[in-house]
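Below: the structure, in structure tokens.
Missing here is one protein chain; the remaining ones are kept as they sit in the complex.
A and B label the chains in the order they appear, each numbered from 1.
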């Protein structure tokens, strides 16, 4: 039940991040809903395809889609101003990343995956929705930008796998791990933690 | 048999839309074939992956691929002029959207999916090919642009599901539903039906 509540929190957060990014890109109400749904449901669909769950959970539970569509509509209605949405997108994205990476790991472990596979599937599930959002809107995916992103998701997934192995209560571990991911990601954004970049040389001759 | 005929109609339409868009983007003959094949086969492959059909139907029936490749080649040969292709892309895309959304829903229902899952899989299968085409060619996906698109596909999928539940003859329902999708889409294009967009505020400070 805690897992379900967490999942819905993640859905709302990712749907909001997708819808906000779409509003910012000046899409109409349908485009905003499509991007919101893709962002929120994409990671879970990828997770279920990798785990061999057919059809994906999303497609058997209408509340998933209803919650995401409602979130996107509310975002559209209450954010008529395109300005100042970048920070909101990043906040919602951090929340979705944390929840999906850790809940995805837990779901994979419950489906019988090894700890190694579960961590990778959880990380993919956390990263997937945001990557689809950025590809659709033709932005450079957040996961490729400067601040800690995939590493935060992986850290959460590993915490869940450790908790599962000890074993600690699954729900509590997932909540704590999600909080750790969100904290890492927000601190990275706030402090502009940067990783090294290659030094530029002479320009590439084509 | 009607379903098979419809599927081939959809393959030809989507292959043509992909090939036309690729010609318009100045790709060479191989690029035109790759985009044509991806557009035509992409939606069905996504559908089969979601339904857990391994390997996808496309990969067991060479006529599917042959028809799409031939279509792309014919488009390439008979459209040496890059100009005036935008309208042709949109027309072919509307036809493919209608056929794939409704045939996809029927296939999913026949594979035992619930009405809800079948509608979503059908819609995804209709939208998928065109979205892959636009991503490959780095255009903003049609599904995110102004005119009714995903909603038209969903309407067709829901009609098929209702017909299946009554029950009405599957083939007839699919044909009618596909015609409805194409009509909605073309009227939307013709009348420039627009949905509301968020009002611009002050510019976003980065």
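FYI, a contact is a pair of C-beta atoms (placed from the backbone, for glycine too) under 8 Å apart; a residue touches a chain by one contact, two chains touch by 3 or more.
Just so it is clear, the model here is predicted, and its values are computed rather than measured.
The chain omitted from view is touched by exactly one of A:113, A:155, A:173 or A:189, namely A:113. Touch with the chain omitted from the figure is made, among A:74, A:143 or A:171, by A:143. Which of B:79, B:164 or B:185 touches the hidden chain is settled by the complete complex: it is B:79.
Within chain B, the residues in touch with the undisplayed chain are 22-24, 26-35, 45, 49, 52, 54-56, 58-60, 62, 65, 76, 79-86, 135-138.
The missing chain lies against chain A, touching residues 49-52, 108, 113-114, 116-117, 120-121, 131, 135, 138, 140-141, 143-146, 148-151, 194-206.
We adopt the following convention: only the chains that are shown with their structure count from here on.
Averaging Cα coordinates per chain places chain A and chain B 27 Å apart.
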